[in-house]
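One structure is given below, encoded as structure tokens.
With one protein chain removed, the remaining protein chains of the complex are shown where they sit.
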Amino acid sequence: MKSYREELWFETKTRRGYINITDRVETAVKKSGIREGLCLVNPMHITASVYVNDDEQGLIRDYDAFLERLVPHEPISNYRHNETGEDNGDAHIKRQVMGREAVVAITAGKLDFGPWEQIFYAEFDGRRRKRVLIKIIGE
Amino acid sequence: MKSYREELWFETKTRRGYINITDRVETAVKKSGIREGLCLVNPMHITASVYVNDDEQGLIRDYDAFLERLVPHEPISNYRHNETGEDNGDAHIKRQVMGREAVVAITAGKLDFGPWEQIFYAEFDGRRRKRVLIKIIGE
Partner (left out) sequence: MKSYREELWFETKTRRGYINITDRVETAVKKSGIREGLCLVNPMHITASVYVNDDEQGLIRDYDAFLERLVPHEPISNYRHNETGEDNGDAHIKRQVMGREAVVAITAGKLDFGPWEQIFYAEFDGRRRKRVLIKIIGE
């Protein structure tokens, strides 16, 4: 069994942002030399998500509107977590709704995806440097 | 390390549908010959979910009512994604709420499940042929 590990770094300019990271994960799969296995991709932070869906700008706006309607950022005082001095209580909840991680099959040295599957990093508390972990195991 | 890959095909007659696929995944595990490992099950499409829960018709109706209340299919014009000519903006969001994939342990050649765990394929934009990927790694 082989394993491979890589970190990606991101810093969004806005509080919330959605970045297609498929190419960077595909590159990691190539570097790993693993032909058959599983690839785990997850943020190393708890106010961000990695998810698989379509790279379409209207959809990304729909996700953002849905999450902000369901878990509004303001008023800050709505969240007990913010009594610690934080203002990201909403971001911790948005991340749970969108999920933490994606596990993707690797087959014949590639991400084993249907035609529209793309891996996204979703940031809900940005404007600082944050990491995504890629861990691949297989052979 | 061994690996095994299989695709399942589905076509629901209605826009939304919930199909118990546990037996088909269990059959794939047997065919794989893998005794200890991990089994990833995910749709290869982005308007469907694979999830683990109870096979009880009342619950399935509760899921469907909950999702439709939270993210109604209509009006179509509620979703920016639908400006592309699609009518499945809601389906992309419902799939995020229910999750993309299930990762299930394999122990002694079987899905390592508690008594009520069942794997479901949830379709949110059906009436066409769609695929589920099973990828198993282990020994």
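By letter and in written order, the chains are A and B; residue numbering begins at 1 in each of them.
One rule holds for everything that comes next: contacts are C-beta pairs under 8 Å (C-beta built on N, C-alpha and C of every residue); 3 or more make two chains touch, one makes a residue touch a chain.
Worth saying up front: this structure is predicted, and the values here are computed from it rather than measured.
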Contacting the left-out chain in the complete assembly, out of B:7, B:23 or B:36: B:36
Touching the hidden chain, out of A:8, A:21, A:67 or A:103, is A:103
Sole touch to the unshown chain from B:20, B:77 or B:107: residue B:107
Hey, which subunit B residues sit against the chain that's not shown? 1, 36-38, 51-54, 56-59, 61-63, 66, 70, 97-99, 102-103, 105, 107, 112-114, 116-117, 137-139
Missing-partner contacts on subunit A, residue numbers: 1, 3, 5, 38, 40, 42-46, 70-71, 79-84, 89, 92-93, 95-97, 99-101, 103, 131, 133, 135, 137
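Simple rule for what comes next: only the chains that are shown with their structure count from here on.
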Any idea how many Å lie between the Cα centroids of subunit A and subunit B? 20
